[in-house]
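One protein chain omitted, others in place.
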Amino acid sequence: MAMQWLPPDWPGNFWAHWAVFTVIIVAFILVMFLAFTWFERRALAIMQARLGPNRAGPFGLLQPVADGLKVLLKEDIVPAKGDKLVHWLAPVVAFVPAMLIFAVIPFQGGALLADLNIGILYIVAISSVTTVGIFMAGWASNNKYSTLGAMRQIASVVSYEIPVVLSVVGVVLLAGSLSLQQIVAAQDIPFILLQPLGFLLFFIGALAEINRTPFDLTEADSELVAGFNIEYSGIKWGLFFLAEYAEALAISAIVTTVFLGGWRGPLLPDWLWFLVKVGIIFFVIVWIRTTIPRVRIDQLMALAWKFLFPLALLNLLITAVEILVWPEVSLWVFVPVNIAIAIVLIVLWSKFFKLGWGKVEV
Amino acid sequence: MATTAKTKEVVINTEPFVVNFGPAHPSTHGVFRMRITLDGEVVVDMEPVFGYLHRGIEKLAEERTYTQVIPLTDRLDYLASMSNNLAYCLAVEKLAGIAVPERVEYIRVIMAELQRIASHLIAVGSFVQDCGAFMTPYVYMLRERERILDLFEMVSGQRLTYNYMRVGGVSQDVPDEFIPALAKFLKEMPGWINEYDRLLKDNEILLARAKGVGILPRDLAIDIAASGPVLRGSGVKWDIRKADPYSIYDRFEFDIPTGTVGDCYDRYRVRVEEMRQSLRILKQAMKGLPRGEVRSEVPHLIRPPAGEAYGHIEAPKGDLGFYLVSDGSIAPYRFHVRAPTLINLTVLADMMRGWKIADAIVIFGSIDICMGEVDR
Partner (left out) sequence: MKFERYGLGIAKGLTVTIRHLLRRPVTTQYPEQRLNPSRRTRGNELIWDEAKCTGCGTCAKACHIGAIHISTSTDLVNNKYEVKSYEVDTGYCIFCGLCVEACPFEALFMSYDYERAQYRRGDLFQSKENMAETPERKVSGYFYPGRAAKLPKQSLLVDNDRGKR
């Protein structure tokens, strides 16, 4: 019943392994995308004292299918003065990297498409390519709102890359390898307990990278009327929508693998544990979306450069010191120590953190 | 045009461009158009264009009798119909010299204060929605507003344009189930307002978005004749219920909340505190409701003596005034509305200069305009 992973010397050779896992990954992304859109709308609605979609199919489970059909059947409008080739390519460039991330995430012990020994580095590199797609979309739409949205997107992604990468490096130090499979194997204690500050920094930074509330100012509904998405309709818009949820899924999967112990857990089969943890992280993302207002662009960048970046450096320094100076001490000792240090640092840094100037003299 | 940074001349040639926040936009409340000149993300200038909802109410009123004008006044500020009705009836009663029975005064106060709470719920909800909180606080406040609308539906039959007050009284007496329902509402509402405070008051991101943003200095607020929460947020303790009391407001005990700085956060806090004060007034009015009739002896077609009168009240959005000129016939000769939101929005350009586009929306949401009043 448990899924058998295919060893490299399986008689089907490399290409069969690749084909099977590609099919699995594509199916996984598409099915989870449908499930996530449904789950988000229902959870958001119940937290807002109303019912979500519950007409299309039992409990509204066919609602994503209905949405997909609607999106496919819409007319494809291209702005007359926009750059047509760029306009056509932008959704593709935005969506494909989100899929590529899943090549290195282990669904079960050893079950992954390619066990790269630079796993985390590959993920970080690939996930930045979506920004190019979004900027192409903003540029090619020939619309001032889209361009504003695209500019904000670039500023925010560039600012948040650094704290995200630095917080992951702490985990890499503890696990001793960049490969995701080794990181999962090294988590006898889940790294969320050993690196609480790293988890928080990574989570906030990742939310900013994928443009979810409270950082969704590139597609702020109430200001820019959907930002770079304005001039898109039909399946091209559908691809942007798909890209947003695929990235949210990717972030949940990365957080699960790197901080929560991946597929490890008692009792239940491994792939089920993976799905449960991904689901929990996604629920937290939706919960945050329900509650918190949006930040402004300069506050966003101030948060990245003045708050998260120094904390990430300090986190790295403390982790490195702990590993070098006390290599034989059991890791359980570091759990309360790290949690205490995290709380102290956050409280201390909040006292000194000041946002930038708000009003400009014109 | 070179932009200057804080310390040195940066020679980057930038050009300001004009963005049109057109009449159909998710966050301009109603059909309001702004032409904003932007330099990057910074607002350099703003030009409001309104008139998209002009329906000619002032002209229409000249051809209707005094009672027929009341449904027209409903549709001025459609989110606070009871206040509009009340102001108009006060103006006509002043013009014609009609006195109203005691029970009517108490009922009018109850309706006006309930309407104030309902209007402020929408104002605060849409303000937080403009800050980006994705509908959740807004939906909670709409749920509370449903309770108030149920009460209004019980009394007048409709949920938005009530047409409830008449010259010399109200249309019908409140039914028997009104007072118990009102008592239940008054018991629950403070708990809900506390829940909103728990959700929003100390929220760091809301503080970052709204504190210090869009400051209206105290002198400027007085100079441009601002009124309502916009004026009180800037620190001026001016409320028509205390300064020029109408109806029986001088019998009730309540405070006037004011802000200190005049930023968006202060205006939001003023509105929430006003809701609490309205609950206080409601409790006192409900306890003191006397028996009696609900209409004084007023002819079917009122013919006030020739003259003019101005009746103004503290509507939820500000100082709402009706100016009536009569020439002795059954219809007003001239009917003019002093709309508080129109006068408040003249200072919008000054408040927005120097802030970013995201702040422009927040500032606009905090002064709480309703296009029905602005355009009439």
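Each chain carries a letter (A and B) given by its place in the written order, and its residues are counted from 1.
What we mean here is this: contacts are C-beta pairs under 8 Å (C-beta built on N, C-alpha and C of every residue); 3 or more make two chains touch, one makes a residue touch a chain.
The shown structure was predicted, so the numbers you read here are calculated from the model rather than taken from an experiment.
Counted over the whole complex, the shown chains touched by the missing one are A, B. The chain omitted from view is touched by exactly one of B:Ser83, B:Gln115 or B:Asn163, namely B:Asn163.
The missing chain, though absent from the display, is touched by one residue of A:Leu197, A:Ile292 or A:Ile341; that residue is A:Ile292.
Annotation: of B:Phe50, B:Phe185 or B:Trp355, B:Phe185 touches the absent chain (contact as defined above). Touching the chain that is not shown, out of A:Ala49, A:Val65, A:Val158 or A:Leu268: A:Ala49 (per the contact rule at the top). Touching the chain that is not shown, out of B:Met34, B:Leu72, B:Ala118 or B:Ala285: B:Leu72 (per the contact rule at the top).
Within the complete assembly, residues 43, 45-51, 54, 287-288, 290-292, 299, 346-347, 350-351, 353-355 of chain A touch the chain that is not shown. Residues 64, 67-72, 136, 143, 146-147, 150, 153-158, 161, 163, 171-172, 175, 177, 181, 184-185, 188, 195, 198-205, 207-208, 211, 300 of chain B touch the missing chain (whole complex, contact as defined above).
Criterion: only the chains that are shown with their structure count from here on.
Once the centre of each chain is set as its mean CA position, chain A and chain B turn out to be 43 Å apart.
By the touch rule above, chain B contacts chain A in their complex via residues 17, 19, 25-27, 39, 41-44, 128-136, 139-140, 143, 199, 203, 205-206, 208-209, 212-213, 353-359, 361.
By the touch criterion stated above, chain A contacts chain B in their complex at residues 47-50, 144-145, 148, 213-214, 216-217, 220-223, 225, 289-299, 355, 358-362.
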